[in-house]
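Below is one structure, written out as structure tokens; comments come after it.
One protein chain omitted, others in place.
Letters A, B and C mark the chains in the order given here, with residues in each chain numbered from 1 onward.
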Amino acid sequence: MAIQGILRPGHAAIRVLDMDAAVNHYVEWVGLIETQRDDQGRVYLKGWDEHDLFSIVLREADAPGLDYMGFKVDSAETLEHYAKKLADAGVAVERIAEGELKGCGERIRFHLPSGHALELYASKQYIGNGLPNVNPDVWPDGLKGMKPNRFDHCLFNGDSVPETVDFMVNLLDFDLTEKITGPDGEITGAFFACSNKAHDLALIHEDSKAKLHHLSFHLDSWDDIRNAADIMSKKYIPVEYGPGRHGLTRGLTIYFFDPSGNRNETFHGGYIRYPDHPCIIWEHTDVAKGIFYYGHQVVESFVTANT
Amino acid sequence: MAIQGILRPGHAAIRVLDMDAAVNHYVEWVGLIETQRDDQGRVYLKGWDEHDLFSIVLREADAPGLDYMGFKVDSAETLEHYAKKLADAGVAVERIAEGELKGCGERIRFHLPSGHALELYASKQYIGNGLPNVNPDVWPDGLKGMKPNRFDHCLFNGDSVPETVDFMVNLLDFDLTEKITGPDGEITGAFFACSNKAHDLALIHEDSKAKLHHLSFHLDSWDDIRNAADIMSKKYIPVEYGPGRHGLTRGLTIYFFDPSGNRNETFHGGYIRYPDHPCIIWEHTDVAKGIFYYGHQVVESFVTANT
Amino acid sequence: MAIQGILRPGHAAIRVLDMDAAVNHYVEWVGLIETQRDDQGRVYLKGWDEHDLFSIVLREADAPGLDYMGFKVDSAETLEHYAKKLADAGVAVERIAEGELKGCGERIRFHLPSGHALELYASKQYIGNGLPNVNPDVWPDGLKGMKPNRFDHCLFNGDSVPETVDFMVNLLDFDLTEKITGPDGEITGAFFACSNKAHDLALIHEDSKAKLHHLSFHLDSWDDIRNAADIMSKKYIPVEYGPGRHGLTRGLTIYFFDPSGNRNETFHGGYIRYPDHPCIIWEHTDVAKGIFYYGHQVVESFVTANT
Partner (left out) sequence: MAIQGILRPGHAAIRVLDMDAAVNHYVEWVGLIETQRDDQGRVYLKGWDEHDLFSIVLREADAPGLDYMGFKVDSAETLEHYAKKLADAGVAVERIAEGELKGCGERIRFHLPSGHALELYASKQYIGNGLPNVNPDVWPDGLKGMKPNRFDHCLFNGDSVPETVDFMVNLLDFDLTEKITGPDGEITGAFFACSNKAHDLALIHEDSKAKLHHLSFHLDSWDDIRNAADIMSKKYIPVEYGPGRHGLTRGLTIYFFDPSGNRNETFHGGYIRYPDHPCIIWEHTDVAKGIFYYGHQVVESFVTANT
């Protein structure tokens, strides 16, 4: 099949300060679906149109942030292919047994030069998207809140952007779809896709390691972005930017925060990406337009706050 | 890269009865961009967000219909891989020299069991999408009509559906995303993807060969579907169905006809498809809902008219 | 105040064959809010953004259809003004005591030349729109189904269209916003407004008396029209036309049926009407475009079915 190898963002494990407040935020307001909890007290969530058992894992902790992000691959063979390729390149690869995340098969974990823990896995329990596989409707009854259909991507903050680009492109076979360049042409931001989406993962430079800038959920339309903004106002969810648009990816967006301070995004759109399209370049002089296409102004917190 | 092999629908060559009327339809009303003509009088068009030189080729002829549809592959190696794989399977493969379509590299052509001529090619002249690669805006000025961003897919009519499914899946590595089944469970319709789209090509059974049911253009939103419907009414373009929705692919749609009787579609949406998702089945008892999710009624012409 | 006299469609009393099925349709699927029942078993409903106690009254009966439609006037003085004006013109005016509709003040009832029972009333119990009057949000939580914000208008079928136009314009001071004319220029359809809306009531000729063509509910957007269409498909609600658009009023629309066969409409848009705008004329040759702007085809049932 044309679509093979690393398929998609499959999960992000997030630290939250107060589980009840986090569940209220992510389930009642954002509208993810709680599918299970485990004996460590972790709560597993998914967007309605995701077929596997979970895509977001919440863990109560003393500080917010990202524990790790996982990508699903198409087969056990692909998992072993990357395990070997990474090891051959001198990357430390940890194997995490099936079931450590409840319902997930064996994972391999390693770290990007930017310090972020990434995982690959080939199997996760299938539960479907709430619609039958025979004669399905277009959406299931009972959706809540902002009605996200899937966990879409993460944006990381960290250093070693050029090295991380090499890693993502050469070791993990991602496509570099767009990049941000500094005054000397050096790469300070990178957008990566393993699919026809404009991005599945992004990284923007900061002098630190392993920071989460935001976690993004995909909505069906610009009107759903408006609905999400209405809910944020009604529920006093702190909004940082939006409804707005990115020049980067062309996506329609709102940035907001969960009760622990983790930044969330609701996202719609973005172009269809093919590997024979050029990498789009955003110069540091125009990056505000790239990120905040509506307004052209850098929201201060956007470059100072992460978790 | 995860996206490799056969990339996307790259062109469809369409016969029209009157070139001036066709160009008026496709350029002024549909809003494709004319990029060139050749010395045979063929007219080459593209959607604004397509980067290659053309995706639709119009040829004046005595009868409407499809000459052939071409898919772009990622490399000359892939082209040779499929040429050999097809030949090894006993499929007649014709080689068409670079430049026969102006600006297109060498193509290989073969026929599906349903009688349709398919092509693969690895190179076509790059002209970009009207936006710079550095600090681009989200759309170019000067768009017309329905503002389609790309040629999205074709739906074919023909016999030998099961054999064509085998061909598409086993020889060309497409994913069977959805299928329609008859009273005895036999497959009577098939939707194929080589990407994360819900379909790049589809085939519905009819006792004939090599018929074009429709040619589809992608729009940005449900509001653009409304705008397209306004234009069809204003310009007295014959509409067959819509604005509406498909259960199949969940896409939002209008079916209408060009002046030669070739059916067109404006299409928005459809889910993101991954190869680990199940193939969705539409039983013959519910297929009206699958095709005409709004209304559940088969429009008579939909199953009788094609070109 | 500039807005005075007859204010708006205030209620429609509808006959249904089975109350449970009707309540399920209007409350669970359409999304009206049930506010009360009375000791006759009538069920009272409203759109969420209507402030008075009810706008739709359902009565179980042996045949579907409209008992009467009522308009709210701005004051008891206005009510008496019209009672006298109608009586002076020889129109039989019936007075219906406060409380006959639970929570509604005194009504006056009379019949149009087309046979329809119209009412005027000056007071109805105020319950608000579910939002506080101090620092309100933009919509309340808990909305269901198609989320209609109000009962918008009725379309009547009946004879004596010219006489009814005289009645509406000269006795009731409505504005004739659009009209349909026959082969000899005679008026066969009329659209009336008492507000800045493109219509609050309409009448299309048929050789009968007192028929209800449809009852219309206003939605917030074209995207809500899509959502309504999704629900109609999911719940197997019979759809006659749409999503579509009218040339008349420019409104976006879907026509569908309640379980008793009463035609409903979900409606969005329409222009802002001022009395110094010309009356728009639809000639019988173009009326299909006026009614079914998308498609230009008369749906047969549209001119044969009413209640």
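Methods note: a contact is a pair of C-beta atoms (placed from the backbone, for glycine too) under 8 Å apart; a residue touches a chain by one contact, two chains touch by 3 or more.
Predicted model only: the values in this text are computed from it and were never measured.
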item: Absent-chain contact - pick from C:Asp175, C:Glu206, C:Asp230 or C:Glu265; value: C:Asp175
item: Of C:His25, C:His116 or C:Lys197, the residue in touch with the unshown chain; value: C:Lys197
item: Chain C residues touching the omitted chain (full complex); value: 1-8, 49, 51, 72, 74, 128, 133-138, 149-150, 173-175, 193-197, 220-223, 245, 247, 250, 269, 271-283, 286, 289-290, 293
item: Hidden partner interface residues of chain B, rising order; value: 137-139, 141, 221, 223, 230, 233-234
item: Chain not shown, touching residues in chain A; value: 222-223, 226, 229-230, 232-233, 236, 239, 242-245, 247, 252, 289, 293-296
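In the analysis below, only the chains that are shown with their structure count from here on.
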item: Greatest separation from chain C - chain, by CA centre; value: A
item: Approximate Å spacing (C-alpha centroids) for the pair chain A, chain B; value: 31
item: For chain B paired with chain C, centre-to-centre distance based on mean C-alpha positions, whole Å; value: 44
item: Overlap residues in chain A, where contacts from two or more other chains coincide; value: 137-138, 221, 223
